[in-house]
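Removed from the display is one protein chain of the complex; every other protein chain stays in position.
What follows is chain A.
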Amino acid sequence: MNSALIINFAYILSALGFIIGLKMLGSPATARKGNGLSALAMLLAIAVTLLDKEIITFSWIVGAMVLGTVIGVLAARLVAMTSMPEMVALFNGFGGAASLLVGWAALYSGAATTFVAITIVLSILIGGVTLSGSFIAWGKLAEKLPGRAITFTGQAIVNGLIVITLLANALWFVQSPTVDSVHLYAVIGVALLFGIMLVIPIGGADMPVVISLLNSYSGLAACAAGFVLNNNLLIVSGALVGASGIILTNIMCKAMNRSLANVLFSGFKAVKKSTTVVEGEIKPINCDDAYLILEAAANVVFVPGYGMAVSQAQHVVRELADHLESNGCQVRYAIHPVAGRMPGHMNVLLAEASVPYDQLLEMDAINPQMGAVDVAIVIGANDTVNPAATEDEGSPIYGMPVIKVSDARTVFVLKRGMNAGYSGVENPLFYKENVRMLFGDAKASIQAIAGEFAA
């Protein structure tokens, strides 16, 4: 039987595997098997591709695959769950880089027609933007670069020039698509520059959106490479990933009540000074008093934010929750969609600390029940529990849905100091009548309270 037929038939099976695998990711009970199925489908696709008649030498392939596997295994084993956003950003960048290189290398496989040249340019362009954009996102998340939005005067004009240069060079290249075309190198260089310029004006708190969007780009880059190579499987898989990225981007934007355009370009606008006027005073509490209140509580909700990830407090939170439960208290966790630095970040951290996923509630599920909660414990969250978002029309985060912790009878806010959140917005929650501030490292505070339960 001819090898092209076998390959294409296997590709159908692979595509099926990816689709069923993604479907199984729809429930925590089947998700792990779904991921395994997807990995098997990938293995099948790789194995049959090696039958391709065009492949003559295997030495480079074997060397490159061994190297990639070693790095991939090490990275996947060693990464801490808190660093998952950086990890995904890096992997995205590698995917983009691979599409760029595949598009470039395809130029050598013979004279390119205009159509092939267009797909090659697209593959290089999307791949390049994904590559450099992901690396900037990684730098911001890993705090190698400043997390704030980086802006300068004339940024919009510079970006406009970049787009024009990119389009002009792409057009010139398509006119005469040769391997030594100077326009090819210009497209690669400017695409990389464009990726950097797209991500630097976006602040750290908006990273969940950026990561989702780059995820989508890496899928589109694979799609473009699929058009270059006339490969159905690349197109189908790329489209699946592209769709997943776009859906997540949309969910993240909705959770912040902002449009995608606002997230991407708001760095250019002058920051409005918050008009929030805070009344009341801060009421600090110590761990002993917090313990006494918690001991009497029958219904406790934890509200984690990025600060929990930073202080690695998820394990002691779970420990405290165990004590509360054995004390006859109902414990749940309220998760805001944009808590953390990527979609679902908090869920993974809590899962790492063996918190059962059925105790994790989404914002819309917990908000109507907040009135019946005795104690809401806010750990390292700020903007996602800021009542100014619903009460103060002048607030920059006005309209963003938040977890209504102040509906609970008592609220504990665990915080290092009185700094404003990532968005730089003052939080009137801290001044409310039923709110107590527990200053200090979140992990140490929780540990102290848990210690009193154990004693």
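By definition in this document, a residue touches a chain if its C-beta (ideal position, glycine included) is under 8 Å from a C-beta of that chain, and two chains touch if they have at least 3 such contacts; residues count from 1.
Heads up, the rule we're going with is that contacts and distances are computed from a predicted model.
Enquirer: Missing chain's UniProt protein name, "Transcription regulator AsnC-type", "Bacillithiol biosynthesis deacetylase BshB2", "proton-translocating NAD(P)(+) transhydrogenase" or "Peptide ABC transporter ATP-binding protein"?
Expert: Listed in its UniProt record, the absent chain's protein name reads "proton-translocating NAD(P)(+) transhydrogenase".
Enquirer: Where the complex has a chain not shown, which of A:211, A:303 or A:329 is the residue touching it?
Expert: Considering the complete complex, A:211 is the one touching the chain left out.
Enquirer: Determine which one of A:342, A:385, A:429 or A:442 touches the chain that has been left out.
Expert: Final answer for the missing-chain contact: A:342.
Enquirer: If you put the missing chain back, which residues of chain A would it touch?
Expert: For chain A, the residues touching the absent chain are 18-19, 21-23, 25-29, 31-32, 34-36, 38-39, 42, 45-46, 49-50, 52, 54-58, 60-61, 63-65, 67-69, 71-73, 75-77, 79, 81, 84, 87-88, 91-92, 94-95, 97-99, 101-102, 104-110, 113, 115, 179, 211-212, 215, 218-219, 221-223, 225-245, 247-248, 251, 322, 325-326, 335, 337, 342-345, 347-348, 351-352, 354-360, 362.
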